[in-house]
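Just one protein chain is left out here, and the rest sit where they should.
Up next is chain A:
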């Protein structure tokens, strides 16, 4: 639980100031150098260098973009669904609502599973955050936040705490206690402070750090104990709506999606964006890594879900149908990555065959928009939360 995931790996002597700092790559007159973040910022803010004008920088950016597209296109030798033709088709699916969790007084906005595969935390527009036992549908804990629209909530890996936030611009951590005499709200700890609403939060591999995304266009990594900002991630041109951490075996990266239609992959240690994808036609509401960590899926207001492969550095599949015209609010993969569950604003959940690109099933049940969806940690079920005030567990 106490293992530090935040390790400064790219660490050494800055080429400019020679101090021992975390380093990032910069280009000075086409030479590749390693600068610390302070020197990199100073260099970026410098006045124009010789032979540089704003126009020349812009045209350089345009030509680099063109070159990037060319490089990516060269490797586009086949489509995923073509490679997947030899895979057996999936059989008929019988998935039904097995549990309905009722108790929220208003729209359910977010939910998360506990690692024990049984408990669920959910948050809603009325400011309430509830912890449920999904087997029995009993409510185990409830706390009322001082703000409405609690848009993000997360369960700590240990199962001993939850984090939540929304219009209060903060992410707060509440330790969970079974002591009837203790007031949960009294032990609240404010960890993150943004300058706009909190849209998503997630603990890293331990209870010690939290990653947040905000309407202020940034993501940030915080130390829970001290509330200190460990790293911030700038690059989105508009509100960041979602984030997902890479599965632990594949390293310290995470992906975020925002209202600027971009999905960006970040290195948690250096704070740099390592890859960016801009093929969606509207806000990206949800991003989720493929279980192997080599790809991620996104759900957007443009009514499509897309799969991006990180090593091929491009979009490899689109999950859409002419009949689907409402935005996808939330996506998640099944355990093997073969199925993609997506909740839509037309009250339905579509189940997609990730490899073949076809829809295998459509699930009805909710009476309003599906706002959040997560598969349980052992893959036996998935839970969806909706604006109809309920959560449903499907299996």
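Heads up, the rule we're going with is that contacts are C-beta pairs under 8 Å (C-beta built on N, C-alpha and C of every residue); 3 or more make two chains touch, one makes a residue touch a chain; residues count from 1.
Here is the rule we use: contacts and distances are computed from a predicted model.
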item	value
Record-based protein name (UniProt) of the chain missing from this complex, from "Carboxypeptidase A1", "Serine/threonine-protein phosphatase 2A 55 kDa regulatory subunit B", "Cytosolic iron-sulfur assembly component 2A" or "Guanine nucleotide-binding protein subunit gamma"	"Guanine nucleotide-binding protein subunit gamma"
Selected residue (touches chain absent from view) among A:108, A:263, A:316 or A:391	A:316
Per the touch definition above, residue among A:38, A:57, A:160 or A:325 touching the missing chain	A:57
Options A:22, A:230, A:318 or A:395, residue touching the unrepresented chain	A:395
In chain A, positions touching the absent partner	25-27, 43-48, 54, 57-58, 60-62, 64-65, 67-68, 71-72, 75-80, 83-84, 87, 90, 95, 98-99, 118, 134-136, 235, 237, 260, 272-276, 278, 290-292, 294-295, 309, 311-314, 316, 334-339, 354-355, 375, 378-382, 393, 395
